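This structure is in C-alpha cells; I'll ask about it shortly.
Missing here: one protein chain of the complex. Every other protein chain is in place.
Letters A and B mark the chains in the order given here, with residues in each chain numbered from 1 onward.
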Amino acid sequence: MIEPGLYNYWIVVFLMMAGLYVVVARGNLIKKLVGLNVFQASVFLLYITMGKVEGGTAPILAEGVTVYSNPLPHVLILTAIVVGVATTALGLALVVRIQEAYGSIEEDELEEKDERDERKLRS
Amino acid sequence: MSHHFVIRVVGKLLIPFILLFGLYVQFHGDFGPGGGFQAGVIFASAFVLYALIYGVDKAREILPDDVLRVGIALGVLIFGGTGVVSMLWGAPYLDYSPLASTPSAGQHIGIFIVELGVGITVASVMVTLFNLFARRGGDDELDAE
Partner (left out) sequence: MITSNLPALQVVVPLLAGPLCVLLRREDVSYAIALLASWASFAMSILLLMAVLENGPISFAFGGWEPPWGIEYRIDSVNAYVLLIVAAIGAIVITYARPSVAYEIEPQRRYLFYTAYLLCLAGLLGVTITGDAFNVFVFLEISSLSSYVLISLGRDRQALTAAYRYLIFGTIGATFYLIGVGLLYQTTGTLNMADLAERVSTVTDSRTVRVAFAFMAVGLAMKAALFPLHIWLPNAYAYAPSVVSVFLAATATKVSVYLLLRVYFTIFGTPFAIQTMGLGDALMPLAILAMFVGSAVAIFQPDIKRMLAYSSVAQIGYMVLGIGIATTVGLTAGILHLFNHALMKGALFMAMGCVFYRLGSVRLEAMHGIGKTMPWTMGAFVVGGLSLIGVPATAGFVSKWYLILAAFERDWWWAAVLVLLSSLLAIIYVWRVIEVAYFRPPSDSAATAAEAPSVMVVPMWVLAGANVYFGLDTRVSVGVAQQAAKSLMDGGV
C-alpha cells in the first residue's frame, strides 16, 4: 500500500523520469534543456519534501512554536536552484551560438553537418 | 512597445515598489525570510520590466554593461573580502565574530555585508543575462529585415 503522505515522492519519481526521458529522446537542443530543468526540479522537490516536519512551521523563531520544519534542505536547494539557473543560462547561450554557427538546433542535422566537415577534411 | 499606454503607466507605478521591496528583502534578511539571492532577483526583475517596456537599449543607458560587469565582480569580492578581513583579525576564514566589539554584533555585521555582496552579484548577473539574450534576438530581427 502507498501511504498518502508519501505521494510527493511519486511526483518526484515521475518528474525525474519524465525529465530524463526528454533529455534522452528529444533531438532539439532547447527541448533537451527543458527536460534537464524538469529533471533538476524533481530533485528540488525531493529535498524540500524531506525538510518538511509534520506540524512544523516556517523556521523562524516565534513564541508558542516548538516544531519547525528543517530549514537545511531548503538552503541547500536554494544553492542548487542557483546552480540550475546558471546551467540553464549557459546552456541557452550555447544553443544561441550553435544556432548562429550551424543554422540549426536539431541534433541530427548538427551531426550531419559535422560529418560533412570531417569528410571535407579527409579528402 | 512604447505606444502601449497602460503597460507604461502600470510599469512606472510598479517599478519603484519592486525596487523598494527588493531592498526590504535584502536588508531584512537577517531578521526574517529574505537575503541576497532573493533580493538580487527581485531587484533585477525591476530592470527587466523596464527593459520590456522601454526596450533593452534604454535599460542599458540606465545600467551600462560596464557597471554590471563591475557589479558582478565586486559582489563576489565583497563576500570573499569579508572572509579575508576576519582572517586578518585572527579568526578562521568567514568567522565574522571579530568584526565588531561583541561576537554576536560581529556576526550581524558580517552576514549583512556578505548578503550585500550576494545581492549585488545576483542582481548584476540577472540583468546581464537578460540583456545578453535580449540583445542577440534583437540583432537577429534587424538582420532579418
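Note that in this section a residue touches a chain if its C-beta (ideal position, glycine included) is under 8 Å from a C-beta of that chain, and two chains touch if they have at least 3 such contacts.
Quick caveat: nothing in here was measured; it's all calculated off a predicted structure.
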| item | value |
| --- | --- |
| From B:V76, B:A100 or B:I113, residue that would touch the chain that is not displayed | B:V76 |
| Footprint left on subunit A by the chain that the document does not show | 16, 20, 23, 29, 32, 36, 39-40, 43, 46-47, 50, 73, 76, 79-80, 83, 86-87, 90-91, 94-95, 97-98, 101-102, 110, 114, 117, 121-122 |
| Interface residues of subunit B (partner: the chain not displayed) | 69-70, 72-74, 76-77, 80-81, 83-84, 87-88, 90-97 |
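Just so we're on the same page, only the chains that are shown with their structure count from here on.
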| item | value |
| --- | --- |
| Residues on subunit A engaged by subunit B in the complex (per definition of touch) | 58, 60, 78, 82, 89, 92-93, 96 |
| Residue ranges of subunit B in contact with subunit A within the complex | 32-33, 37, 122, 129, 132-133, 136 |
